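Moving on to subunit A:
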Amino acid sequence: MTALRRALQLRSARISLGLLVLVLLVGIFGGWLAPQDPLAQNTAAILQGPGSGQWLGTDYLGRDVLSRLIDGTGRSVFGALEAVGVAMLLGIPAGLASVVFGRVFEWVTLRFVDSLMTLPFIIFAVAVAGILGNGPNQAMLTIGVLLSALFYRITRAATLGLTSAQYVEMAELLGASKNWVIRVHVWNKVLPTIAVTTANCLAAALLAVSSLTFLGIGVQPPVSTWGGMLASDLNFLSQRPWAPVIPSLMIILTVAACNALADAIRDTTGVSPTARTGITGPAAGAGSAQGIGPAQGIGPAQAGPAQGASAR
Partner candidate 1 sequence: MSRALLEVKDLRVSVGAGTGSRPGEGGIEAVHGVSFSVGRGETVGLVGESGSGKTLACRSILGVLAPGCRIDSGAISFDGSDLLGLDRQGWDGVRGTRVAGVFQDPASYLDPSLTVGHQLSEQLRVKLGRGRREAHAEAVDLFAAMGLHRPDRVYHQYPHELSGGMVQRVLIAMAVSCDPELLIADEATTALDVTIQAEVLELLKKLQAERGLSILAVSHDLATIAELCDRVLVFYAGELVEAGTTEQVLQAPSHPYTEALLRVASVGNWERRELEVIPGNPPPVGTQHLGCGFADRCAFAVDRCRDRSIELIERAGRSVRCVRADDVALSGVRLIA
Partner candidate 2 sequence: MVALLEPAVPLAGPAEAVARPVALQWAVRFGTGLGRALAIVVPVGLVSTFVTFALGSFSNSNPAAAVLGDLATPADIARMNHQFGLDQPLLVQYWQWITAALHGDLGTSWFTTIPVADSIKQTLPVDLSLTALAMLIALLLGGAAGIAAALRPGSRFDRAVTALCAIASTVPAFVIGIGLIIVFSVLLPVLPSGGYVPFTENPVQWLRFLILPALALSLDLTADIARQLRNSLVGTLRENFVTGAEVRGLSRRRVVFRHALRNAAGPTLTVLGVRVPQLIGGAVITETLFNLPGMSKLTLDAAAQQDIPVIQGTLLVAITIVLLANVLVNGMLVRLRPQARRRSG
């Protein structure tokens, strides 16, 4: 992964990666790290501020906030990873195939992906949750399917640019098989682009997961998630106005870390996922607080609607 290695030369990348690794570790080992049982209620000590034994206080059912936070990390993080995984599994092969398999396939998949991108993200996820059942996997699957459109476009654009590149022609002239060319040359150049998109999509997925759990989709209480904690904190703002800060901070920092990593990779490997798909400026950062929002091409002027993990 030379792309990652090069990116790590930047300090911002090292900090971001460090943070992400930390979050991941907490996610994996959360159950053992939590000082107290995240589900244990103590109605005698509700809505307490920070004190001995509960470093971040207690919530409205007397549960230790810190433990809930640690416990919830895994759910949010792995949910996001699951969504991005699905997206990559669907989008990348489809994108590559659209370049290789001829015009009809290309047109059909393009229009299909356009359609995917017109579906309003969160409402659609809510609808799916309602119809297919309100489990975490269904929600992540939906996010994954909608995110796959982005991977499709990025992969396709990067591959398109390369198959007509001169060194590919040279390699073919020299007798290399098309498969070998794809494997060696195309893949090596496409990979950094995919890396950037993955980082951005992780951020977007995380936001989406938080938004959905905030709405109560994808997980059921009493199990804790970052979004869910925010939702319950809302009801008790007058007693604990500072409560939302902690889960918010977790979300913001993790999202920012993902985006910073994406930027670092982009800056150090010189790939520009924006260049070919006509994505403009910050909208290209598919991990901004809005989520995915690249100007994808529907229509002649190359401006199209793209639905993102809109955390609104």
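Basis for inclusion: all candidates are chains of the complex that A comes from, given by their letters.
The definition used in the following text is that a residue touches a chain if its C-beta (ideal position, glycine included) is under 8 Å from a C-beta of that chain, and two chains touch if they have at least 3 such contacts; residues count from 1.
Here the structure is a predicted model, which is why all the values come from computation and not from measurement.
Candidate 2 is the partner touching subunit A in this complex, chosen from 1 or 2. Against candidate 2, the residues of subunit A that register as touching in their complex are 111-112, 114-116, 118-124, 126-132, 207, 210-211, 214-215, 217, 230, 233-234, 237-238, 241, 244, 248, 251-252, 255-256, 259, 280-283, 285, 288-291, 293-296, 298-301, 303-308, 310-312.
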